[in-house]
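Here the complex is missing a single protein chain, while all its other protein chains stay put.
Each chain gets a letter, A and B, in the order it is written, and its residues are counted from 1.
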Amino acid sequence: MRNPQLNANGELTHLLSTEGLPREVINHILDTASSFLKVSHRDVKKVPLLRGKSVFNVFFENSTRTRTTFEIAAKRLSADVINLDVTRSSTAKGETLLDTVDNLVAMHADMFVVRHAASGAPHLIADHLRRLGRKDVHVVNAGDGRHAHPTQGLLDMYTIRHYKQDFNNLVVAIVGDILHSRVARSDIHALTTLGAAEVRAVGPQTLLPTAMDKMGLRVCHDLRTGLRDCDVVIMLRLQNERMNGALLPSGREYFHCYGLTPAMLALAKPDAIVMHPGPMNRGVEIDSDVADGPQAVILPQVTFGIAVRMAVMGILAGN
Amino acid sequence: MRNPQLNANGELTHLLSTEGLPREVINHILDTASSFLKVSHRDVKKVPLLRGKSVFNVFFENSTRTRTTFEIAAKRLSADVINLDVTRSSTAKGETLLDTVDNLVAMHADMFVVRHAASGAPHLIADHLRRLGRKDVHVVNAGDGRHAHPTQGLLDMYTIRHYKQDFNNLVVAIVGDILHSRVARSDIHALTTLGAAEVRAVGPQTLLPTAMDKMGLRVCHDLRTGLRDCDVVIMLRLQNERMNGALLPSGREYFHCYGLTPAMLALAKPDAIVMHPGPMNRGVEIDSDVADGPQAVILPQVTFGIAVRMAVMGILAGN
Partner (left out) sequence: MRNPQLNANGELTHLLSTEGLPREVINHILDTASSFLKVSHRDVKKVPLLRGKSVFNVFFENSTRTRTTFEIAAKRLSADVINLDVTRSSTAKGETLLDTVDNLVAMHADMFVVRHAASGAPHLIADHLRRLGRKDVHVVNAGDGRHAHPTQGLLDMYTIRHYKQDFNNLVVAIVGDILHSRVARSDIHALTTLGAAEVRAVGPQTLLPTAMDKMGLRVCHDLRTGLRDCDVVIMLRLQNERMNGALLPSGREYFHCYGLTPAMLALAKPDAIVMHPGPMNRGVEIDSDVADGPQAVILPQVTFGIAVRMAVMGILAGN
């Protein structure tokens, strides 16, 4: 089966996952993002690339933060943006996901930015569009279940490339609830494709996937071992529902074992960078002294994220 | 009393209902929609007709689907669109409907797209604007109670004209809950004005209005009789609240008697078209084989709906 994200010429036609995304496609996105980053610093932060195009933010799961980043990116490309809070709309009236999509396509949607609690929903839509022969309509996965969050994965790669230039000799530690994290999954696939030397999965047994070894990861249950001499630390957000659940004793306990404090960070290389997809739980997975410290690149991630989303949408509209 | 929808020159100044809308006004809207349909297929899907105008979507009743179609139409005309979710705003603080309107007029609103659970609310606003002497502010009824949904009626006429050209010899069957349907009412008035040969109201006794005969309709309680040799089938959505209510035994029972299956559709003319205002209840009022079959024009209806709404707003702003 052909890669559902690429057209017959091997160009990006949907962004569904970093898994299976060729290295040259990733690099093309990051290079394009780099040029868009300059737009964000201009006095008039707009380019006419998507003028007259209709971008639909179709969020089946509420996420003001992520929706906002896509809305800003699309508006800076001069697109018309329509936000659909699908939790309040026709699907609530019993309409199927694909009927909703068919309707929006009939309204001449050019792009869907889709967030869904079910893994695979954006794939389903992309597959449906392929069957309809609608090569002019594109899907961007804005997070689906535990599966993927590819724009977050790509902005993380942008951030690493920005600070470390080369992936070849990099040791990257991903710390936290990797089992439930679509961010971790998207990072791991991209890091593997870009040739990172070593990727470590750091966290308690209960929050690491069991098939982890197959992904080429080094598993560390001890934070000290996980951080030692690494170049990049990616902290994951601990979902509130984990903290009081069966998988963890408490947030306080978690911080004691896996919270990133200055003392812990000192184990990494002196020029290691600290990343976090946000929103942060200060005092749970990360200490404020680290979050606000010189090694944190958490806010640059946000800035790069707008540029990466502009790049993805711009490339899709051009292909 | 003068027609509240027309100005002194007989031009459209509000769109409140298809009732009383002259044939030449309907045809002008459909002709204009036809030209806007081409805009939707252009690379830049925008015209500057409403540039600098402020269109307010004032929805006292939640409807993401309908609001979206008006939002897209207005943005493609280059208007500034402001969505007001009035269920959460000042009216909740005890302000009257007309005080809300006065305030928006004072903000220099150019057009109100109004959805309201109470029949007649858009008329009330139009009447208020007339008393204020504000001929430059226009009202579009986006559905009021059981009364009217004129843009749906007009897009249905556009669809029928597109596929059947002429209304003169047409037999149209409207099937379902006609009693509670503003769509049916708007369709019936428009079909009558445009000179359809026969309009049939098909449904159980409990879902047909008692004064039906006066509207010049042929009433059929049997679906077979209703569909036989007709040119156009308009299926209505069965509201969930009807299914478990006093008026109908169940959704399953309804489908058995009034659901449109391929076998039933075979009773209509071979080139009959099937319409539905959406969102569909597959397996309740319509079988998936019909909904996705070659005679269904349900998605073209959606496409035509954007063009018709652009036409209505463009004509209003020009008059």
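Note that a residue touches a chain if its C-beta (ideal position, glycine included) is under 8 Å from a C-beta of that chain, and two chains touch if they have at least 3 such contacts.
Model, not experiment: these values are computed from the prediction.
Colleague: On subunit B, what residues meet the omitted chain?
Modeller: Listed in rising order, the touching residues are 51-54, 80, 82, 84-86, 88-90, 93-96, 99-100, 102-103, 105-108.
Colleague: What residues on subunit A make contact with the chain left out of this view?
Modeller: On the subunit A side, contact with the omitted chain comes from 40-46, 62, 64-65, 68-69, 71-72, 75-76, 240, 278-282, 299-303, 305-306.
The rule is short, and it goes like this: only the chains that are shown with their structure count from here on.
Colleague: How much rotation, in degrees rounded to the nearest 5, is required to superimpose subunit A onto subunit B on the basis of Cα coordinates?
Modeller: Rotation angle between the two copies comes out at 120 degrees.
Colleague: Centroid of subunit A to centroid of subunit B, CA atoms only: how many Å?
Modeller: 41
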